[in-house]
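Missing here is one protein chain; the remaining ones are kept as they sit in the complex.
Then we have chain A:
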Amino acid sequence: MISLSSYAFVSMMLFSIGVIGVIARKNIFVIYMSIELMLNGITLFLVTFARYHFNLDAQVMTVLIIAIAAAEAAIFLSVIILLFRSKKSLDTDVFTTLTQGEKS
């Protein structure tokens, strides 16, 4: 029998891998995909608790989260296109024009 903890383990693993991807990588595409992965881990958690409590509100929240992820995908990818056009690189260390202090 599959317990609640195993679903929680899988969703927390996915969320943590997303956090690690945001921390460790410099490729802006991989950072975007890690954010998507974090959203997916959270939706898995929500759906697990919807089944656990036999309540549909968490599934509705998941539908709303998926809609937010679609909007985020459109904006993020167009911003990536603009950044790549202007700097010809995917490195996040290049996009430092909004920071104060010395130029890298």
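Following the convention adopted for this analysis, contacts are C-beta pairs under 8 Å (C-beta built on N, C-alpha and C of every residue); 3 or more make two chains touch, one makes a residue touch a chain; residues count from 1.
In this text, contacts and distances are computed from a predicted model.
Participant: Missing chain's UniProt protein name, "Helix-turn-helix domain-containing protein", "NADH-quinone oxidoreductase subunit J", "ABC transporter substrate-binding protein" or "Sarcosine oxidase subunit alpha family protein"?
Facilitator: Missing chain, UniProt protein name: "NADH-quinone oxidoreductase subunit J".
Participant: With the missing chain put back, which residues of chain A would touch it? List them for me.
Facilitator: Residues of chain A in contact with the hidden chain: 1-10, 12-14, 16-21, 23-27, 29-30, 32-34, 36-37, 40, 43-44, 47-48, 50-52, 54, 56-57, 59-64, 66-75, 77-82, 84, 88-93.
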